[in-house]
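Note that one protein chain of the assembly has been removed; the remaining protein chains are unaltered in position.
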Amino acid sequence: MSASAIPLVPTGAPEQEWHLPSKGRVGMYCLIIGESAIFTIFVVAYVFYIGKSLYGPTPQQVLEVPIFNTICLLSSSVTIWLSERGIERGNMRGFRLWWAATITLGVIFLVGTGMEWYKLIYHDGLTISTNLFGTTFYSLVGLHATHVVIGLIMLTLTLIFTLTGHVRQEHSERVQVLALYWHFVDAVWVVVFTVVYIVGR
Amino acid sequence: MPPKWLRVERIVRLASAAAFAFAGHAFADSPKVDTNLFSPVSTPASQLLQLGVFVFTITATIFVVVGGLLAYAVIRFREKSGDEYSEPPQVYGSNQVELAWTVIPVLIVVVLFLTSARVIFAVQDAPQPEGALDVTVVGHQFWWEFRYPKQGIDAVNEIHVPLSSAEHPTPTYLKLLSADVDHSFWVPRLAGKTDLIPNHPNDLWIDPLQAGLYLGQCAQFCGAQHANMLLRVYVDTPEQFAVWAANQAKPAVQDPSVAAGRHVFETQACMNCHTVRGTVATGRFGPDLTHLMSRDTLASGMIPNTPNNLRLWIKSPDSFKPGALMPAMQLTDEQIDQVTSYLETLK
Partner (left out) sequence: MADSTLPIQGSLDLTPPREHESSLLATLHSWVITVDHKKLGLMYMMMAIFFLLVGGLEAILIRIQLIVPDNHFVSPQTFNRLFTMHGTTMVFLVGMPLVFAWGNYIIPLQIGARDMAFPRLNSFSFWLTLLGGILLYYSFIGGPGLYGVSSAPDITWWAYAPLTLKAFSPGHAPDYWAVSLLVTGFGTLGGGVNIIATVISMRCKGMTLMRMPLFSWLLFVDAGLVLITITPLTAAQVMLLIDRYLGGHFFDTQAGGSATIWMHFFWIFGHPEVYVLVFPAFAIASEVIPVFSRKAIFGYPAMVAASVGIAFVSLGVWAHHMFTVGMTSAGNAFFVLSTMLVGIPTGIKIFNWLATMWGGRIRFATPMLFCTAFLFQFLTAGLTGIILSTGAWNWQLHSSYFVIAHFHYVLVGAIVFNVFAGIYYWYPKVTGRMMSERLGKLHFWLFLIGFHLTFDTMHFAGLAGMPRWIYTYPADRGWQHLNLIVSIGGLVQAIAILLFAWNLISSLFIGKLAGNDPWDSWTLEWATSSPPPVYNFAAEPVVHSRRPLWDLKHPEDPDWKYDY
């Protein structure tokens, strides 16, 4: 019974480094890949139907380019990055501040989207059932907004945990994984913005 | 154990071979399988079959070679007694072999692809000659409408086309539309199938070189009675076709002796769905009944067109074709008799 079959240390060979990527990060990248596929299909539907509505309002008639909203959302990527750097270095105050700024910018984006939709529905008569443009527009922008909402919920929960002292520097890896999701949401907006407000008009 | 094994295997193999011989015979002996893919009477179907035979030859050869090697390996390299005490030489791979059995399939793919592409372009992009007949096919749940725009005909379920020949080609070009969901026009002996998709017109052409009746049916699931959306293509000689077309172009026969039935037809909502040309009935949802008696079948090829069947159909379409979109109109027996007599005059 003394013969060790699967040795704990390779005999004779020098001790080798054995580092594998963090599973949290891998998991989040996988989620992002899957979500990207979903968004791609909605984008393809949007692009396919450009100019094909038989009646009803067209993008040129009713869409206004949401510059302010976009600046807010894209800036939130910067603020969350600053926040990540904060927690990495143990600067918890900086982490909290920039994290809260991110949430604020995200909320402004959502409010802006809501205002845009209000105008489209009540002043321009464009709903999801009006025509092909309406269907594809609300589906794509709405799908993105849903992801913003989910992201904001996660960010807010994290903020609450931070304020109650449960998030510390050793959790920086997990925080970065969550921030990765937020960066994804912003990247998707770049695509949606380009397709809907630039190409589609 | 090996000897016993072999015996069981042999019996099984023989039994399987016998079973397939039976199956093959059954297939060959079936009464004139009119929808089989191996008796084309039209150029597209012939071109498709040629491609099919070509690709089958290649794939069958591959099967014989690879399957043969597999069978050889199974027999030659099976464990013999005494093998339990040693392992065979471990061979981990060979780059040359990997290359060989990558390159050869690539070459086969190139050949197959080029052949296939040639046939695709030849059939799909064939130019329309002068003498071609234009027919617009509209798919409905669960019947076929055939409009001949130049002849002013609106036929239903049974399509008549002229015979074509090599010297004097008179192909029929079908434009495929749908009034509701996806359907597919498939008459195997005449052409491959092409789908009827709403908001997406498609084309199909046939040049039948042999007169006769050719069967087919809808080949894309379209709802409850997809199975009974049957096709009947009558390939007529030019004379037969002229007679048929002339009759179809006429308005409905007006026979005063069936006025009672006509009255029932026009007041009991039948005319909301059906057209009888030359009368007030101009409904478009259901089939045009102007020349109902010129057809051999009812319910899209499902039942023979006899007075009794017609009567039963009107009384309750669901008794033949449950799920068909024609409702039973709850007519009295007397009304049904009258309507049937009326329809019987629509030759």
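Think of it as A and B in the order they're written, each chain with its own count starting at 1.
Heads up, the rule we're going with is that a residue touches a chain if its C-beta (ideal position, glycine included) is under 8 Å from a C-beta of that chain, and two chains touch if they have at least 3 such contacts.
The shown structure was predicted, so the numbers you read here are calculated from the model rather than taken from an experiment.
J.: So which of the visible chains would the left-out chain be touching?
T.: Output: missing chain touches A, B.
J.: Among A:136, A:158 or A:172, choose the residue that contacts the chain missing from this document, as touch is defined above.
T.: Within the whole complex, the residue contacting the unshown chain is A:136.
J.: Touching the missing chain, which residues of chain A?
T.: Contacting residues on chain A, toward the hidden partner: 1, 3-10, 16, 18, 20-23, 26-27, 30-31, 33-35, 37-38, 40-42, 45, 48-49, 52-54, 127-129, 131-132, 135-136, 139.
J.: Extract the touching residues of chain B with respect to the undisplayed chain.
T.: 5, 8, 12, 15-16, 19-20, 22-24, 26-27, 30-38, 45, 47-49, 51-52, 55-56, 59-60, 62-63, 66-67, 69-70, 73-74, 77-80, 83-85, 87-94, 97-98, 101-102, 105-106, 109, 112-113, 115-117, 119-121, 123-125, 141, 176, 180-182, 184, 186, 188, 191-195, 197-203, 215-227, 230, 322-323
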